[in-house]
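The structure appears below as structure tokens.
One protein chain is absent from this view; the other protein chains keep their places.
Then we have chain A:
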Amino acid sequence: MSQPPAGVERRAYPRESLAAHPPNDAPAYASTRLRAPRKPLVILPHTLTELTGPVYGHESVAPGENDLTTRHDGAPLGERIVVTGRVLDEDGRPVPHTLIEIWQANSAGRYVHANDRHDAPLDPNFTGAGRVVTDASGAYTFTTIKPGAYPWRNHHNAWRPAHIHFSLFGPSFLTRLVTQMYFPGDPLLALDPIYQAIPDAAARVRLVSDFEIETTKPEWALGYRFDIVLRGRAATPMEDPHDD
């Protein structure tokens, strides 16, 4: 985004919506203990720096990068799935032409990443990284393989629920979001300190995709819907546009 043209009303990004996020300090997630800031955050007024943001992907995302099953010579092992949804803001407006990057483990629960030590096989036909730009209605679709659960050393017998990592930009620096999509009915969700760090149960379930028979492709792939809601500008203009 560039500077708003003169005369255009500036609308505020409400801070109340931030309550959906987990706290930084969540002791059950062991890696927070030495990494979460201890001092209170300083409230930053929204200046031009925050109200603008990078626009990426249009020139760098190639067709087919949203199909993680066709990036190699052969077909990957596992349960083929279609993940589709819309990116919206909190007022229900679509977020068009925004970049989504995803990464995930393979069907055995193993990442391509060099540091993944899980004793599960790599799949030579699956890398697990994808990108797409939402269309004019904010819609996106990925074709991939359902990731496996994997163990981690957070606590005794700790296993991450199956998940796909999502990274989104939205229209400004304020709307940047990195999150994870989960699968419905996963018994590990109740035991996962990363998922459970989100205090509000209603916010938590927004990270769980819905199985959808309409998205499911006959003889081909199971379908899941995952809509993503980014911060939005309030529907009514701010009383005082001089929020700097």
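The criterion applied here is as follows: a contact is a pair of C-beta atoms (placed from the backbone, for glycine too) under 8 Å apart; a residue touches a chain by one contact, two chains touch by 3 or more; residues count from 1.
The definition used in the following text is that contacts and distances are computed from a predicted model.
Trainee: Name the omitted chain as UniProt records it, choosing among "Protocatechuate 3,4-dioxygenase subunit alpha", "BolA protein", "3-isopropylmalate dehydratase large subunit" or "Carbon-monoxide dehydrogenase small subunit".
Mentor: "Protocatechuate 3,4-dioxygenase subunit alpha"
Trainee: Of A:Leu77, A:Ala120, A:Ala139 or A:Leu207, which one is in contact with the hidden chain?
Mentor: Only one of A:Leu77, A:Ala120, A:Ala139 or A:Leu207 touches the chain omitted from view, namely A:Leu207.
Trainee: Hey, which chain A residues sit against the chain that's not shown?
Mentor: Counting over the whole complex, chain A touches the hidden chain at residues 1-3, 10, 15, 17-18, 20-24, 26, 29, 31-39, 41-50, 52-57, 60-61, 90, 92, 99, 101-103, 105, 111-116, 127-131, 165, 167, 173-174, 176-180, 194-195, 197-198, 200, 202-210, 225-231, 241-244.
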